[in-house]
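For this view, one protein chain was removed and the others were kept in their places.
As written, the chains take the letters A, B, C and D, and residue 1 is the first residue of each chain.
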Amino acid sequence: MSITSIYRAPDGRVQRDLPVEALADARQSSGGIIWVHVQGVTTLEAEALGAAFDIHPLALHDLMNAEYETPKVDEYATFLFIKLHGVDHGETDELVRTTELDVLVGPNWVVSGSHSPLPAIEHLLATLPDNPRPLERGSDMLAHIIIDALVDSILPTIHQMDDFADEVEARALDEPRRELLADILRLKRSAMSVYRVVVPQREVLYRLARGEYALIGREAALYFRDVYDHLVRVEDLVLSSRDRGEGALTTYLSAVNIRQNETMRILAIVTSVFLPLSLLTGIYGMNFEHMPELGWSWTYPVVLSLIVVTVVGVTLWLFGRFLLDRAHDVVRLTFRVEQRLLNEAIEEAARLRDAVTNGTREP
Amino acid sequence: MSITSIYRAPDGRVQRDLPVEALADARQSSGGIIWVHVQGVTTLEAEALGAAFDIHPLALHDLMNAEYETPKVDEYATFLFIKLHGVDHGETDELVRTTELDVLVGPNWVVSGSHSPLPAIEHLLATLPDNPRPLERGSDMLAHIIIDALVDSILPTIHQMDDFADEVEARALDEPRRELLADILRLKRSAMSVYRVVVPQREVLYRLARGEYALIGREAALYFRDVYDHLVRVEDLVLSSRDRGEGALTTYLSAVNIRQNETMRILAIVTSVFLPLSLLTGIYGMNFEHMPELGWSWTYPVVLSLIVVTVVGVTLWLFGRFLLDRAHDVVRLTFRVEQRLLNEAIEEAARLRDAVTNGTREP
Amino acid sequence: MSITSIYRAPDGRVQRDLPVEALADARQSSGGIIWVHVQGVTTLEAEALGAAFDIHPLALHDLMNAEYETPKVDEYATFLFIKLHGVDHGETDELVRTTELDVLVGPNWVVSGSHSPLPAIEHLLATLPDNPRPLERGSDMLAHIIIDALVDSILPTIHQMDDFADEVEARALDEPRRELLADILRLKRSAMSVYRVVVPQREVLYRLARGEYALIGREAALYFRDVYDHLVRVEDLVLSSRDRGEGALTTYLSAVNIRQNETMRILAIVTSVFLPLSLLTGIYGMNFEHMPELGWSWTYPVVLSLIVVTVVGVTLWLFGRFLLDRAHDVVRLTFRVEQRLLNEAIEEAARLRDAVTNGTREP
Amino acid sequence: MSITSIYRAPDGRVQRDLPVEALADARQSSGGIIWVHVQGVTTLEAEALGAAFDIHPLALHDLMNAEYETPKVDEYATFLFIKLHGVDHGETDELVRTTELDVLVGPNWVVSGSHSPLPAIEHLLATLPDNPRPLERGSDMLAHIIIDALVDSILPTIHQMDDFADEVEARALDEPRRELLADILRLKRSAMSVYRVVVPQREVLYRLARGEYALIGREAALYFRDVYDHLVRVEDLVLSSRDRGEGALTTYLSAVNIRQNETMRILAIVTSVFLPLSLLTGIYGMNFEHMPELGWSWTYPVVLSLIVVTVVGVTLWLFGRFLLDRAHDVVRLTFRVEQRLLNEAIEEAARLRDAVTNGTREP
Partner (left out) sequence: MSITSIYRAPDGRVQRDLPVEALADARQSSGGIIWVHVQGVTTLEAEALGAAFDIHPLALHDLMNAEYETPKVDEYATFLFIKLHGVDHGETDELVRTTELDVLVGPNWVVSGSHSPLPAIEHLLATLPDNPRPLERGSDMLAHIIIDALVDSILPTIHQMDDFADEVEARALDEPRRELLADILRLKRSAMSVYRVVVPQREVLYRLARGEYALIGREAALYFRDVYDHLVRVEDLVLSSRDRGEGALTTYLSAVNIRQNETMRILAIVTSVFLPLSLLTGIYGMNFEHMPELGWSWTYPVVLSLIVVTVVGVTLWLFGRFLLDRAHDVVRLTFRVEQRLLNEAIEEAARLRDAVTNGTREP
């Protein structure tokens, strides 16, 4: 759909959106530097681009290919091919979505390409001409800025995933429902899909930072090491999200079991209470002729009282436990609130005392 | 059963299906290149082949051996022995089936062999004589084309496996049945069997791409790196299928548990309702002589009403919940549809506004 | 118990079972080659052997030691010490049993030893004198033949384990019983015990094949690579057996759960049907004086019919489902058979047509 | 908030809290050594610091950055950047909390920084001026002392986690309750979060100990190896805590199952006893005219006795088992105590005898 370019001529002037025919000249200008970003170009345009920058057909094919591919860095004779993924929150069922960005780094040029819009890159394209200092520091630093923007845009999504893990954990403890299971599995699946993108991506940055490639200078390598650290951080967070998903799964499955236990306990209590009582009424419902108790006047009130007392007692016991538990919860919560107030008061007092002691007036 | 060969003479003429006796001459022609593909040859033919290309007895034995073997690359004095597997969808119980392809790469010749027909290779054999350009680029590029065709034929099967994982996941959430378990285990088993083939295969391609072998030129190594990337992609997909199988298994087992919970709940409710009512009828079924309630005219209607009201109430509660759930589903679905329509309308309006603002007429 | 030896003199004559005193001379004969196999020798004999071949005391002690040890290769100043394991099917509770074989390879001699008879080695000892060609190719090729015979004898046992996995899988789906669990665990344990032997064994062969040792020539290294491939194959099969054991375990545990579900369902249905009906009979068993229904002549037939119809209905429903399921099975099976017949007829027709078209007469 | 510094001049005088402007001079004084510790400085102060020690902007940015980052060591042209984590027990829900410490090591200076107060470091800052010997041994030994203080402060927290694991294990065996599950998961989560910090931290110390960096002398490397050993120990303890959490989880889940089993057993026993007895009373509650037993005088006492004996018998059996179990516990505990007393007596006697035999009088 679009080819955007930013060119800084040897004399320092910055130019936007050069015509395709001018790209080859720009690339060969000694001391100039050019960045071309393509998104969804036609085959014809791609071939023009390939000719302008002398890009190997395999790399060009890779750049055009819309299918998902794993992050990697390939070294060609005159340039580096770096494939990375941005991660943003998905619009569909999944929590996250990854978008590919290819970055080709030549001696004084960078060609980048993606198949769907990447806000981080678009923001960079829009602001760079007004703030062209990075363009003065060589193509490796330019590549660093692009890659850094991409990687920085990953963290907010990961934090969202982390929040989702918080929520899922809380729900597993509170009120486990069927829908929760789907959410837990979605969390684990999303964490693993990000993990599978981040690990090779970290490896790519590691190799860029190690000074393995002639095109990446010593100073730029330091900066790539910084990006590498960010990815290590992302990997840690992703693994922690996955572990929390595992924990929520265990909690959920165990809650299902515990609930079953409670149902069974109620069933056992009801049966153990009413079957014996029914037997009792059954005994005095028998039609034997010689049952002297039937004629005594105090037997029926005694039997009836026994039944009523038992049923009322068990009911109270069952419900009473429930009521006691609720009362206990209330007391505990109140107590905590009280303690927190107390703590705050103590801290406030301590703060006052310190302020007086130091004779300072810091708010 | 068959020996097929394609020979490009030094003068550029392309010839099909040379007699076995002519193979040795073809191989020794300076500037010529020859590809021989064998499938199910006899021992006699194999020996003729071995003599023509001076193939080491171990390699020849390996080529003839119909048993399953793990992908590998072996370096012999005058040629490379590459063993790979194609993956296609199985006809029997299993989702996938792997077929072995051996590729021997000499300085100006390629010998390939398989034990069952490989459509990708047959298609290549049929079309290459009419489009002989790859033959001009050396035996390493010829080997690349063969291996690329094989690897390209893996992806559709993997996508089918992915679709099967989709289906299995959906069924685990909807209506878990006994047959599903067998399907889940089949999915996991198939994913693992592909995984066990793909990992060493990826390793083979990695070594071919690294320029480890003198027979693989620098340019061909670039192309093998491309095939390597495809296998990395296949491995990612396979691992993801396996993970989704695991998720479906968890869902299935949990669904069995939840269903049991519901059965227990119904049992507990029925028991808790009818045992007490039975006790009540048991009480007034006793034969004590002194039971004044029996003589009062309003007791029977009261007891009967109590029983009827309780039974009807519980039944309504149980079924009513069910009905309410259904009603809730309908409302939720309708609401979603409404919201989607609303969203679309808003987007349409926004698009109109943008078009007017920019003064452009892009459809 | 026994020392067996095969000696090929420099002049090509082959001699069996040299006296122990002649071994040192045989070893020092330039151009001769000797293989000594010991099984369960006494300490005295071992010392004679050690003296004859100048074996380091540690190696001699290792050779005599009857305890299980992990496969390994140790390099001594004048020879290689290779420890491997054969795997055959166990006679006791376990599916497999491993037997150790030590192979010492010197410049022109091989000493091998085991503590229980190894059929593969005994067969080799019996046939080698009549077919002495391998003796002409040096001690490394001789060692290869011995090790190859040992490794080849592993595969049948692994295939038996695979068959057992088939059987266990089928039983887990059909009729899960208590004994099955023991069999599944036995399968997993056996797979792991073979796995723990095969992995270091593969490593040993890898090192022999890599040309790491001066005593293993370039040609023999190629042959050891072939043995290495066999062990990779064994490892794949063993891991697959273990995975199938895991799958069978999941199926079994889930089948136990599903069976429990069905028991619960029956219990819930029986309870839900008979408790309400019992309540009904309880109502009309009460002794209130004012129960007008008791005097009406049509109430008893109506109540009785209600009870009978309900009980018969539920019974039919329960059993009817069962009968319908069976009928469904029959129809499905019949249909499959029919389809298979149809398929076969079509294939037969296609075969006939091809035969006619090609004008050939292949049976 | 604060910049603290300790400066040892070439003449051996030690000075505290130099003004920021004097830092650059201190650093360039030949033979002097300076340690600056910053906590929560402003950007302005940071820039002054960066200028004084010629710190690379990336390192300065890293030092100021308050976000969590993984432990690492980066080599810059004139200094080493070491990022580590202290672990102390958390105040909130989590068992542990990690605090970052950055240590920059130059030829004769160390700059350290953290974002929240670290007691170990503060203690060191307070005591070092009075005990300045470590300042005489170079910047690498100074860095060692700082890092050693940090790592030493980890172990008490790990021991607390270990105690928590003890407690959780004991509770899982005694009285499994819902809250326990949350504690188990918290233990596992905390162990994993420490593990994820300790593993890269250990790697950092390994690299410092290996003599990889010119700024770390041979003697200091020995001391870093000692710190490395402490971290290996921490890792062992953390893994063991995690394993014990796993064990407690298994125990807990199994206890839930076993409790359900017991509920079921009681339900089954009650049902099996009372349903048959109820049937018996039901039989003699039928109103058939021809039931001769109803008229016999001994039938009612027999039926009644049968019922009473059965109910009493079953009750005794159920409760009797319980009582027997308790009695068994008492006996077992008593026995153990007795045996321990006996053992102690025997040991005491043995000790006396040894003392007499040796003719010594050691208490």
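By definition in this document, contacts are C-beta pairs under 8 Å (C-beta built on N, C-alpha and C of every residue); 3 or more make two chains touch, one makes a residue touch a chain.
On a predicted model such as this, the values are computed, not experimentally measured, just so you know.
Engineer: I'd like to know which visible chains would be in contact with the absent chain if the whole complex were considered.
Structural biologist: Within the full complex, the chain not displayed touches C, D.
Engineer: Return the single residue from D:T4, D:S240 or D:T310 that touches the missing chain.
Structural biologist: Here the residue in touch with the unshown chain is D:S240.
Engineer: Per the definition of touch given earlier, which of C:H123, C:R259 or C:R353 contacts the omitted chain?
Structural biologist: If we include the chain that is not displayed, C:R259 is the one touching it.
Engineer: For the chain that's not shown, point to the residue among C:E69, C:E136 or C:D152 touching it.
Structural biologist: C:E69
Engineer: Considering the whole complex, not just the chains shown, which residues of chain C touch the missing one?
Structural biologist: Residues touching the hidden chain, for chain C, are 56, 58, 61-62, 67-70, 72, 74, 76, 178, 181-182, 185, 188-189, 192-193, 196, 249, 252-253, 256-257, 259-260, 263-264, 266-267, 270-271, 274-275, 277-278, 281-282, 284-287, 291, 293-297, 299-300, 303-304, 307, 311.
Engineer: Contacts of chain D with the missing chain: which residues?
Structural biologist: Output for chain D: 173, 222-223, 225-226, 229, 232-233, 236, 239-240, 243-244, 247, 250-251, 254, 257-258, 260-261, 264-265, 267-268, 271-272, 275-276, 278-279, 282-283, 285-291.
Please note the rule applied: only the chains that are shown with their structure count from here on.
Engineer: Mind listing the chains that sit against chain B and also against chain D?
Structural biologist: A
Engineer: Can you grab the rotation angle between chain A and chain C? Superpose on CA, round to the nearest 5°.
Structural biologist: To bring chain A onto chain C, one rotates by 145 degrees.
Engineer: Just curious, how far off is chain D from chain A if you go by their C-alpha centres, in Å?
Structural biologist: 26
Engineer: Could you please state the distance in Å, as a whole number, between where the Cα atoms of chain C are centred and where those of chain D are centred?
Structural biologist: 43
Engineer: Using the touch rule from the top of the page, what residues of chain B touch 2 or more other chains?
Structural biologist: Counting only residues that touch two or more other chains, chain B contributes 257, 260, 264, 267, 271, 275, 278, 282, 285-287, 291.
Engineer: Make each chain a node and each touching pair an edge, then name the shape: line, ring, star, complete, other.
Structural biologist: Its topology is that of a line.
Engineer: Per the touch rule above, enumerate the chain pairs that touch, sorted by label.
Structural biologist: Listed in label order, the chain pairs in contact are A-B, A-D, B-C.
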